[in-house]
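Pasting a structure below so you can have a look.
All protein chains but one are shown in place.
Letters A and B name the chains as they come in the text, with residue numbers starting at 1 for each one.
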Amino acid sequence: MDSIISGFVKAFSLIFHLDKELLGIIFLSLKVSGLALIIAAAIGLPFGAIIGLRRFYGRDLIISVLNTFMGLPPVVVGLSLYLILSRSGPLGFMGLLYTPSAMATAQSILAFPIVASLCHSAIVSVDPIIKQASVTLGATPLQVTITIMKEARYGIMSGVIAAFGRVMAEVGAILIVGGNIAGYTRVMTTTIALETDKGNFELALALGIVLLAISLMINMVLHYVQKLGVRTK
Amino acid sequence: MSELGLTIKEIKKSYNGKVVLNDCSFVFDRGKTHVIIGPNGSGKSTLLRISALLEYPDEGKVIYHDDYKTFEDNVELYRRITLVFPKGGLFNITVFKNAAYGLKLRRINKGEVEKKVEDALRDVGLWEKRNQNALTLSTGEGQRLALARAMVLNPDVLFLDEPTASLDPRNTSIIEEIISNIKRRYMPTIIMVTHNMFQAQRLADSVIFVYEGQIVDGGPGNKFFENPTDERAYKFITGQMVY
Partner (left out) sequence: MRLFKSLLLSVLVLSVVSVPAVSAETRIRCASTTSTQNSGLFDYILPIFEKKTGIKVDVVGVGTGAALEIGKRGDCDVVFVHAEEFELKALKEGYFVNRYDVMYNDFIIIGPSNDLAKIKDMKSASDAFKRITETNYFFVSRGDRSGTHIKELSIWKKAGIEPKGQKWYLEVGQGMEKTQRVANEKKAYTLTDRGTWLATKDKDKLEMSIVLEGDPILFNQYGIMAVNPERHRHVKYKEAMEFVIWIISQEGQKAIADFKDKNSNQLFIPNAK
């Protein structure tokens, strides 16, 4: 019990005296996950929109696959990506392994199904009359799509934020493709894993608390967004 | 006066095997107000949606034309017609943005959009509420907004599906007045559904009676109500129909 309390005390004093290295780690986490989110959203939102709005052969299968992939094991993603990005792999020539870009790629693969699937469900829950209203007011198919996505915006945002939360807390995949190189690819979660391994529990705990605080903020934004959506219904 | 009229030809439509419209043909003359009446579930809204090109019929055709030629089923045509839904269909944005929606789609310059929207919102008495979210409006206000949203587009053909359903007498007369104004100012082709027989009499140039998916009677507005030829139409108008 004592060691837990003193661990927390030390952890908090570390947080209040954040040094440059630690700040760099936190910043890199945000950067990698932010980048991953942008990529995942850029692909996932149109993808979710298409399966939400169009009816085509194989659509149900895609939705099931997407929902399954929401729980994709990060290590599997990491390993597969490692084999692809490795110098001996098909994309080895790009020299991306053990770089922040590789980490962002891994995270965007993890975020993509979440973004796409939640975007899809937000869109199908939009009243079909919205589509007809937009058509009858003169919208082109693309304008109809944009209108429906705007109607679904709160649900879509929830999806994006949920995906951000997931990738921020992820460690398995980025450890494999990032290599946890000090000052280069070391982020919060991989540092926590490493410091725990080394037995530096206070530092690991301090970072854990920071991570939790960030998650808390993300979830507060999420809750706010969802409340916004409800209020105007 | 509107240059656009339309003809529906042998329209058939069924949902999940149940026939909803059967062999409906009619010529909607341009510049006139056509009122569709008929029992609940007889297929009026469906007929309206198909005529407004929001849905395809299983069989038959909808043809838009002026006195000289017919028009293709394309965005240009879509932008000359519009439909006002009985309820819903308002976007989860402000009143102003709802009213400006159609104009923005047409890439009309901002100053003009603002002017037109302001005029329309003042006409329907919603200018003060322009910054309110449209989904928070009362039923009557929402219906007025839906009308304003269609009005700013100055359509050649205006479809109205029960524009005064569930409105109080005052709102009903406000809406009727707006429709009369539109008629007077632009003379669009109006095709509207209503269950209010007095309203039908007040507004209709021509009346169509739909029964079980078929157009069974119709005629010029004033004559039809005095002297419906079909017995079912007579019973329906006088409230004696049992179904």
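Methods note: contacts are C-beta pairs under 8 Å (C-beta built on N, C-alpha and C of every residue); 3 or more make two chains touch, one makes a residue touch a chain.
Only a predicted model underlies this, so the values are computations on that prediction, with no experimental measurement involved.
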Self-check item: Missing chain: touched chains present in the view
Solution: A
Self-check item: Residue of A:9, A:65 or A:182 in touch with the missing chain, whole complex considered
Solution: A:182
Practice problem: Just the residue numbers, please: which parts of chain A touch the chain that's not shown? | Solution: 27-28, 30-31, 34-35, 37-38, 86-89, 92, 95, 97-98, 100, 150, 153, 157, 179-182, 184, 194, 197-199, 221, 225, 228
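Operating definition for what follows: only the chains that are shown with their structure count from here on.
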Quiz item: When the C-alpha atoms of chain A and chain B are each averaged to a single point, how far apart are the two points in Å?
Solution: 46
Self-check item: chain A-facing residues of chain B, complex
Solution: 49, 52, 54, 75, 78-79, 81-83, 85, 88-93, 101-102, 105-106, 133, 135-136, 149-150, 153, 159
Exercise. Would you tell me which residues of chain A are touching chain B in their complex?
Key: 127, 129-130, 132-140, 143, 147, 150-151, 232-233
